[in-house]
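Input: a single structure, listed below in structure tokens.
A single protein chain has been omitted; all remaining protein chains appear in their positions.
Moving on, here comes chain A:
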Amino acid sequence: MGTKDDEYDYLFKVVLIGDSGVGKSNLLSRFTRNEFNLESKSTIGVEFATRSIQVDGKTIKAQIWDTAGQERYRAITSAYYRGAVGALLVYDIAKHLTYENVERWLKELRDHADNNIVIMLVGNKSDLRHLRAVPTDEAKAFAEKNNLSFIETSALDSTNVETAFQNILTEIYKIVSQKQIRDSPDDDNSPSNNVQTIHVAPTDNAAPRQQKCCSV
């Protein structure tokens, strides 16, 4: 089960996207429950999990939406991009096609997500060394060119999973807290008790407790 504690300073909505079978659901279960299942079921539509971490002494609650990779679900899943402040764009280092499709996923984000969304390119299944089809350098270069952060992970042996989420949440936090300093007084949300909501989707549980949800 997800973290039940309601004590958090920031709530960030993050989406997991990428081709079918690259390991999105296992990245999520590794991060939120420290679980991995080699034969996990395909995700239908969208699934959800949450975990809180500490950054700079602040509690950040990540609300993570795991999406189905298949094309047909795009119409449903793209609705969840709205209000997301971060996206983990996952490919499988052992399947070149899933890397080639990264361009298409970036376009999806451009079309449906907020402009400022922080995107991290994630090459998953790094444990499959002998089957590697996507060189690290190539993906790294691509990420730099497109202004994405980049990491290789293995949900199976846990390599870098924690780091990946930690990094993207920290990156989001930095942007948000700087923005907060820049235009703090007249912020739309004007949080009364130091609580800053980033997530703005009108239809999701975006807001911290006291605030009325569905308000934007």
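Please note the rule applied: a contact is a pair of C-beta atoms (placed from the backbone, for glycine too) under 8 Å apart; a residue touches a chain by one contact, two chains touch by 3 or more; residues count from 1.
The criterion applied here is as follows: contacts and distances are computed from a predicted model.
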Checklist line | "Protein LATERAL ORGAN BOUNDARIES", "Nucleoporin NDC1", "Ubiquitin-conjugating enzyme/RWD-like protein" or "Rab-GAP TBC domain-containing protein" - which is the UniProt name of the missing chain | finding: "Rab-GAP TBC domain-containing protein"
Next item on the list: Return the single residue from A:I53, A:A68, A:A143 or A:A164 that touches the missing chain.
Entry: A:A68
Next item on the list: Looking beyond the chains shown, say which of A:A49, A:L121 or A:A139 touches the absent one.
Entry: A:A49
Notebook entry, point to check: Of the residues in chain A, which ones touch the absent chain?
Noted result: 1-4, 6, 20-21, 39-42, 44-50, 63, 68, 70-73, 75-76, 203-206, 209, 213-214
